[in-house]
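Here the complex is missing one protein chain, while the rest keep their positions.
A and B label the chains in the order they appear, each numbered from 1.
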Amino acid sequence: MTPHAVSWAWVVLALPLAGTVGIALGWRTLGGRLAGWIGSGTIGLSFLAGLAMYTTLEEVPPPGRHLVGSAWEYVGTSGVHVDLAVLVDPLSTFMVLVVTSVSFLIHVYSVAYLDSDRGYARFFSYLNFFVFSMLLLVLAANFVVLIVGWAFVGAASYLLISFWYRRDTATRAGIKAFVINVIGDVGLVVAAFLILSQLGSLDYAAAFAAVKSVPRDDGVLIAACLLLLVGAFAKSGQLPLHTWLPDAMEGPTPVSALIHAATMVTAGVYLIARCYPLFEHAPTAAAIGAIVGTLTLLFAATVALVVTDLKRIIAYSTISQIGYMVLGVSAFAYSAGLFHLMTHAFFKALLFMGAGSVVSALGMTNESIDRMSGFRKAMPFTFATFTIGAAALAGFPLLSGFFSKDEVLSYTLHRGGLYTLLAVLGYAAALLTAFYAFRMVFRVFFGEPVEGASSLERGDLYHAEPRNPLTGEEEDTDVGFPGPEHHIAERAFSMKAPMAILALLAVVGGLMAVPGLTAEVEHFLEPSFAASEHLHEKPPVSEQLTGLAIGGVLALLGIGAAYLVYLRRPSLARSARERLSLVHRFLVNKWYFDELYDRAFVRPGRALGRFGRATVERVLVQGALVGGATGVVRAGTAFARAIQTGYLRAYALLLLAGVCALALYFLIASR
Amino acid sequence: MLSEQILFFVAAAGALAGAVGVVALRNPFFSVLALVGHLLALAVLFLLLRAEFVAAAQVVVYAGAVMVLYVFVVTYVGGSEEPLGPSLGAIRAVGPLFAVALLAEIAIATVATGLKAVGSRGSEVAAGFGSPQAIGALLMEKFLIAFEAASFLLLLAAVAAVVLAGRRRGLEEAGGERVLQLGRRPETGPQATDRSAGEQGGYGGRAIDKPASAARGGQST
Partner (left out) sequence: MTWFVVLSAFIFCIGAAGVLTRRNPLVILLCLELMLNAGNLALLAFARGHGDGAGQVFALVVMVIAACEVVIGLGLIVAMYRHKLPIDADEMSELRG
């Protein structure tokens, strides 16, 4: 009999899929906001099914909390055996709960946010498809299903980034994201090949059980783990495959909140945590993961200091925070990394919602913070929630980010050796995080109100000129958003409610893992990581408390510095920028990663393409292959036509000649 | 035994003479008569091979019914002499050559074969061999499907013959144009088709461009 938890897992998967298909087929008949409410409803029900999955899983005794349910067999040959199977264990349940809850809130937010968009039903169909893909990814019980989900979320991400397809920058950003994601997909697929050849199975359970038979730090195993990391880094926007994530902000803000902050980009973290037996058996690969994570979190934090586009600041902060998670899971502190994943999903989605609320009040989709200020009075609710999100991000004491980030860092510190250095760098970046988080708050909400803010304060609706902030071109408002009729600002209840709930979660979420008092997440996840060698290597409570104190002090320092620079003495920012102009330019250009890739890959690729078109395609393919083939066919048909004389007796003659030849052949052959 | 051999040679000579007559005689009517003689001689040979039922069928069905059909058609169509017109001399010359070559090959195969049955007097056979009972039993037991298929084929052929040869009302007038087309001289026909192919731009190379330009026009709206 199928365990109840597995049945619930199928329900969790089926609901978003039904929503996708239903909305896609019925988009013509679903008037008004119906498509949005249907989309939200399926995800809400999916969340409830996830809760049921959670409670039924809790009834199973902890050692048996690894339930696999198979729908049918995909492939069954000698050596390869793949089922369409789901795996229900604490880790996947945890991910399902995070994904469905945040998705549900963001769906509800989008119901009002995209109200005037002409692609309303299309948007919700895509969004439901994304949730389905993400759930497939986290529920997969083997690498094949994982890869399917992995590719699906990439496709959903592409569709949603390019959602406003009339906008050149959006379609280009979508292509960029897709290409880089495919690089990751290739890494993942090759990793699966290596795992199959080395461990003999694509099932998680069987592959992980077989890992002990391979020598520790085996070369092929390290290669497999590194390729897994390539997949994880491409999806999670880690160095050096991060460049697509800031550009992905071209998509609608709820998309940024859902896919490019809360769920999809954390898939890499999930992957590393899921494959922990491999990484623990190949510590070299794990160390590389930790180093890259640290470099990423540091790099992204410095860039976030100088970027001016509001959504891109948050995007770089996402990259940085995922760097923390990767550091955590690569340092074998799984529950810490995943706990940070959860709290980050809450406060980052909240930040994006607040940003969306502000930019939509300006009639924009993206906007530079240079053109914003003084929104505090115009949008008090957004101000309050955004500040809570920023404080949680900064690690303000007693908020969720405070506990989760410091748990990651204190675990890393406790690991010793190389990890001490990484943890110190992490603390340095935490200071920067606090600074740039409150740079956003002070620049956007304080100071002299801009025209949009003051008109909102008067109760008017501000209408900005529709133009693309990147290129300055006039926008085609006919496509829907951004259009002149879009104004919702923060007044719609369906936007306010999710923001309030997320703000609450961002505040109290950290209480699930207060050192020495609670360890809910850790206890819940423990059965998933039962085989880990590092399960009980925990820093003592006193060390954790010290770490918390350091983190709190750093956060307060960062916030204080931001206050000093941006509110008390704005001239300081300008003079710093002038004095350190070289550094500033380096950071504004994002460490020249885009330029490097342009030189290293894009231009040679374009040259290669030109060569291919001019030489290979025109001369070889059209001239020789196609031309040659048609020439052969022409000659052949000419011959066939010559034979077809139409004279009955000629045919008879040919027949007789054939019979003669055949008889001759048999005569000769029978000798 | 001797009588059998004499009978064989007489019948064989008759069959060969009939066959040559079929091919050589100019008048189709005499060709048909030669074939009747050939078939009767063959029937004798069949009897020598202990194939009583087949021999009977040969005489009754073939020499009787089928040949009557031939005679009918020849008299209906008119047993004209070999028609004049452009002749395919090459085939006329090469055809018999191939026929002789095939004959030589078969003769070599037959004489030099390793098959035991050929060259012997044949195996001893039971008393009822080739009798109608034996053939009937074989047809109904071993070769039932072939038997049914053959009967179905006959039915089809009968229907087809009615359709082909039957006079169709109203088609005679409309068919007038067809007659001209079908009767076109061999030299002019192929050239005309060649030219029409050339006008269409060979193998439709031009035709590909048209939808493409139409699609481009559609996109720009």
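Keep this in mind: a contact is a pair of C-beta atoms (placed from the backbone, for glycine too) under 8 Å apart; a residue touches a chain by one contact, two chains touch by 3 or more.
Just so it is clear, the structure is predicted and the values come from calculations on it, not from any experiment.
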**Asked** The chain left out here touches which displayed chains?
**Response** A, B
**Message:** Give me the chain A residues in contact with the hidden chain, please.
**Reply:** 640-649, 652-653, 656
**Item:** chain B residues that touch the omitted chain in the full complex
**Value:** 8, 12, 15-16, 19-20, 22-23, 28, 31-32, 35, 38-39, 42, 45-46, 49-51, 53-54, 57-58, 61-62, 66, 69-70, 73-74, 76-77, 80, 82-83, 85-88, 91-92, 94-96, 98-100, 102-103, 106-107, 110-111, 117-126, 129-130, 134-135, 138-139, 142-143, 146-147, 150-151, 153-154, 156-158, 160-162, 164-165, 167, 175, 178-179, 181-184, 186, 189-190
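FYI, only the chains that are shown with their structure count from here on.
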**Item:** Residues of chain A that touch chain B when the two form their complex
**Value:** 630, 634, 646-647, 649-650, 652-653, 656-657, 659-660, 663-664, 666-667
**Request:** Would you pull the chain B residues touching chain A in the complex into a rising list?
**Result:** 88, 91, 94-95, 98-99, 101-102, 105-106, 108-109, 186, 189, 203
